[in-house]
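Then we have chain A:
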Amino acid sequence: MKDNIISEMDVTTDKIKISARDVQVYYGDNHAIKDVSVEIQDKTVTAFIGPSGCGKSTFLRCINRMNDTIDICRVEGDILIDGEDIYDSNVDPVQLRAKVGMVFQKPNPFPKSIYDNVAYGPRIHGLARNKSELDDIVERALKRAAIWNEVKDRLHAPGTGLSGGQQQRLCIARAIATEPEVLLMDEPCSALDPIATAQVEELIDELRQDYSVVIVTHSMQQAARVSQKTAFFHLGNLVEYGETDKIFTSPEDPRTESYITGRIG
Partner candidate 1 sequence: MPASWILLSVLALTLIGYFLARQRAVASAGGDRRLLHSLPNYYGLNAALAAAVPALALLCAWMIIQPLAINSYISNDLPAEVRAVPGELSLAMADISRVADGLSEAVARGAITTEELDKLDAEASDVRSLLAGVGVALGSDVDAQSLDLARSYRAATNTGNILRNVVVLLVALAGMAIAVMITNKDFRARNFVERAILFLLVAAASVAILTTIGIVFSLIFNTVDFFSRYPADDFFFGTRWEPSFSGRGGASDLGFLPLIWGTLFISLIALIVAVPLGLMSAIYLSEYASKPVRAVAKPLLEVLAGIPTIVYGLFALLTVGPLLLDIFGRDGALGVNWMSGGTAAMTAGLVMGMMLIPFVSSLSDDIINAVPQAMRDGSYGLGATQSETLKQVILPAALPGIVGAILLAASRAIGETMIVVLGAGAAASLSMNPFDAMTTVTAKIVSQLTGDGEFNSPETLVAFALGMTLFVITLALNIFALWIVRRYREQYE
Partner candidate 2 sequence: AVARDQVQVAGSSTVLPYASIVAEAFGENFDFPTPVVESGGSSAGLKRFCEGVGENTIDVANSSRPIRDSDIELCTKNGVTDIIEVRIGYDGIVFASQIDGPAYTAFEPADIFNALGSKVLVDGKVVANPHTQWADFNADLPASDILAFIPGTKHGTREVFEDKVLLQGCEDTGAMQAMMDGGMDEDAAEDACIEVRGNGITVDIDGDYTETLARVDSNPNGIGVFGLAFYENNTDKLKVATIGGVEPKTETIASGEYPVSRPLFFFIKKAHIGVIPGLKEYAEFFIADEIAGPDGPLSAYGLVSDPELATTQEAVSNEDTLN
């Protein structure tokens, strides 16, 4: 087993990958995200923390326009990825989502086999030239999501027959199989045991070498361990955003501080 505390590799750059300006989100009349502006760097892990219901998932879903699918949801403001406004009418949300992958808060495997769950993305994006390449991609994704050993003998059993944690890892495998440039993960370890959590964290750190990762988590420790930047949300506001170290050691906002110090997780 590897060292539990993952060594911080110095790969962060200063390049801005995602930049949000004055984002507002409404669910009908409910103003869920208020005036959020944030710049997320490339090759960095950014953690979103904050109390339940504060809008973390909502903001995350804005970044790959998953909110488009909720009828009553309205998004205002600009979000730029690589300098391009993703809410521009010319942007194809499909291409956007291929570039910005997502792991949802509630595991949602397709009612298909485990193999097909993972192979789906590579298939529609044409990432494999042939069957054996596809097999390789699936295997690698499952391995990186630390679930390969548990499912390697039942790749063709339905993905919905897995345990909660297994489903969560399956969904992670499914998301990374398409090799997105940005990966949005909404509480990816909530149902995972410590060892699996460590493996996923290791994966996140590895992904950071090439990609930009945004992760929502309730575990301060996890945020501290994997992220370089942290954003603290509260009641729809982005209260504080900065270096993870700084947020956890000397937060500027009293709300941040009281949230951090109340830590027990």
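The rule is simple: contacts are C-beta pairs under 8 Å (C-beta built on N, C-alpha and C of every residue); 3 or more make two chains touch, one makes a residue touch a chain; residues count from 1.
On the choice of candidates, all candidates are chains of the complex that A comes from, given by their letters.
Fair warning: this is a prediction, and the values are worked out from it, not measured in the lab.
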> Thinking of the complex as a whole, which of 1 or 2 is in touch with chain A?
Replying inline: 1
>> Show me the residue ranges of chain A that touch candidate 1 in the complex, using the header's touch definition.
In response: 92, 94, 124-129
